[in-house]
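The structure is given below, and queries will be raised subsequently.
All protein chains but one are shown in place.
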Amino acid sequence: MQKKKSKYLWILSAVTVVFVLFIWWLVTDGLGIFTSNTLPSPIKIVQAFIKKLTDPNPDGATLGAHLLSSLKIVLSGYLLGVVIGIPMGIVMAWYEKADLMIRPVFDMIRTVPGIAWVPVMVVFCGIGFTSKAIVIFIGAVVANVINAYSGIKQTKQVHLWVGATFGASNWQLLTKIALPSAFPMIINGLKLSLGGAWTTIVAAELLASNRGIGYMIQQARGILRPDIIIVGMFVIGIVGSLLMLPISLLEKKVMKGGKW
Amino acid sequence: MRMEQTGKVKKDFIVCKDVMEEFPKADEGMFRVAENLNFTVKENEFLVLFGPGQCGKTSILNMIAGFDLPTSGSITVDGQEVKGPGAERGMVFQTTCLFPWLTVMGNVEYGPKVRGVGKKERRKKAQHYIDLVGLQGFENHFPVKISGGMKQRVGIARAYCNEPVVMLMDEPFGHLDAQTRYLMQEDLMKIWEREKRTVIFVTNNIEEALYLADRILVLTNCPTKVKAEYKIDLPRPRDYTDPDFLKLRKEISEVVDHTL
Partner (left out) sequence: MQTKTPAQERRDKIVFGTLAVFLFLVIWYLVTKLTAFGEIFPDPVTVLANIGDKFVNPLGKVTLAGHILVSIRRVMAAFVVAAAGGIVLGVTMGWYPVVEAIFKPIIEFLRPIPPIAWIPISILWYGFSEMSKYFLIFLASFFVITISVYSGVKSVDPMLIRAARMLGAKDNQLFTTIIIPSVVPYIFSGLQVALGNSWASIVAAEMVQSNMGVGWIIITGQQSSNMVQIVTGIVCIAVVGMLLVMIMRGLENKLCAWNKQGR
């Protein structure tokens, strides 16, 4: 009975999607209620996507080139932030003295959205690669520090006692007990900060750039090309989801599907 | 002291006839929980279902409660076939299942409340049962704030307050420490003698079974059926060190299926 029901619902989902696309088509190409200067039809969007793959007009680069430019900045800033942020968070949590003082400062910095740092960096180093990579880096460091920190802090005291009873050194306690129990939080930090980084790069490119996926949709806005904007938005959404895949794989591999 | 089916004056209140229950297994095929299950319970009788670990005792209670229905066979309570959960069959759960957002009072008065009993009347009734289980003074505490034994008392009061004709108790003291467990058994006996109900009590603890029961049904491993039946005529309150008690304890222990 249960199986039959879910099959029927799956069909309903498919029908809804088709129906929404049809209504979209109807109010645009079909009846012309919206002109292609405000809301292009789904067909036009697919056409724009295919064209943009090879055509550098109207903003000077193909879709792939824009995407590559954004990804380069995101990944350099993000990876650097991860490599520095996670160890920093661990050290902060493991050595108590650092704790009470540094934590509030990080909490404070965290409330500033990444994009607010863009003007500071633009004044410092212009609108190129460096300024944006630094903004991404700041966001990634803060998120990873806080999550690695909270993860280590949540280590059950009992587990540490058990370790100590078996004669583990401080270093062994950290690597064999605290780190594994902090792992889910660290993964959570990796995900959050990657999402944040991807959002921030789009925002930064809207504001100050001459290349990149955010720049592409901002330019398309200026010349009334909603088809390119929507292509850009979908690409941003899909690429954002794809970026999460390696982290989810890592999570699955290390946690082996078991409950932590 | 093994009992033959004797025609007593009291009528059969709960009748399980040829009950069989199967679940689809995770991989393939069916898992048979119970088969050829036949037993009756008299009105106001305290029946204990006693059996090894995962032998399907809970499944039997769930079927009488109406959460699950038997694959074949029938269960009737007071002449009515069980077709779903109902307020006339109260249950005390092993995991207490208190509503965490309601206070002790809120939990106990929940049953009368959803059945439309006026506020004044149901408060009075709830207070009566809170006093009966010895929780006066804790009416306004939330479940997270009270101990495991107290939670189980709330569970009992909640089930009683709905004035069911049948009480189903699914290893209610299974998670409690030994000392609390003895105390709860004593109190449960006192409550039952003051407010007689037909009770089906599930346990895997032989002493608990002997302390509480009018009659014990020993169940086999899955698929479960009744293996032996004992009528316990020891006077109440019973003594764990009484020679008759110990003799029965030994006798029943030898019958139980220890192969898991």
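Residue numbering begins at 1 within each chain, and the chains themselves are lettered A and B in the order written.
Please note the rule applied: a residue touches a chain if its C-beta (ideal position, glycine included) is under 8 Å from a C-beta of that chain, and two chains touch if they have at least 3 such contacts.
In this text, all values refer to a predicted model and were calculated from it rather than measured experimentally.
In the complete assembly, the contact with the undisplayed chain comes from A:W117, out of A:W94, A:W117 or A:F137. The missing chain lies against subunit A, touching residues 5, 9-10, 12-13, 16-17, 20, 38, 100-105, 107-109, 111-120, 122-124, 157, 195, 198-199, 202-203, 206-207, 214, 217-218, 220-221, 224, 226, 229-230, 232-234, 236-238, 240-241.
Taking the whole complex into account, subunit B touches the unshown chain at residues 65, 67, 84-87, 89-91, 93, 95, 97-102, 110-111, 114-115, 142-145, 158-159, 162.
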